[in-house]
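The complex appears here minus one protein chain, its other protein chains still in place.
Then we have chain A:
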Amino acid sequence: MFRALVVGVPLGVTFVDCFGYVARVEGVSMQPALNPDTGITSDFVFLSRWRSRSFAYQRGDMVSLVSPKDPNQKIIKRIIALEGDLVATLGYKRRLVRVPEGHCWVEGDHTGHSLDSNFFGPVALGLVTARAEQIVWPPQRWQHLERRLPEERVPLNLRTASTKSSSIADVFDDNEE
């Protein structure tokens, strides 16, 4: 019995730590991708640690990260921009932000109802712990979480020429950088 515990617990913990685990999503910040019906059920998602071991995230990935405001809290957001990208922010103290080295810009899908980079600024990639891959519960919501970047949130340096010129002109006057 004791031996089984000594072997079994590390085996399980290592598995969870290396491959991933299932977590419950709370709140409305990722609507409509997660928790589409507020208050009825909450979604359970599979968070892959395996996919996050080299910190090679891409724009549009849904990730779980340790909140920069409170190390005890984990939040789930979508990566909008990676290091070096130029982001047009939504209500941050600057309207245009260059994401620093080793950082990313995360936002919830539910604009305006999400505590994200528009509130606390770029976050260090070291805080990102796992990538959300799959909704596993409730059963009728079973689906793969696609990598998706809303068109209006594409970083300015990746936009095509026509959209770029207009948005830069409209936003460049009060860039403090």
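Following the convention adopted for this analysis, a residue touches a chain if its C-beta (ideal position, glycine included) is under 8 Å from a C-beta of that chain, and two chains touch if they have at least 3 such contacts; residues count from 1.
By our rule, contacts and distances are computed from a predicted model.
*Asks:* Which of "Mitochondrial inner membrane protease subunit", "SURP motif domain-containing protein", "Elongin-C" or "DNA replication complex GINS protein PSF3" is the UniProt protein name of the chain not shown?
*Replies:* Per the UniProt record, that chain is "Mitochondrial inner membrane protease subunit".
*Asks:* Please pick, from A:66, A:90 or A:115, the residue that touches the omitted chain in the full complex.
*Replies:* Going through A:66, A:90 or A:115 one by one, A:66 is the residue touching the chain not shown.
*Asks:* State which residues belonging to chain A touch the missing partner chain.
*Replies:* Residue positions of chain A that touch the missing chain: 6-7, 9-11, 13-14, 17-18, 54-55, 66-72, 100-103, 123-128.
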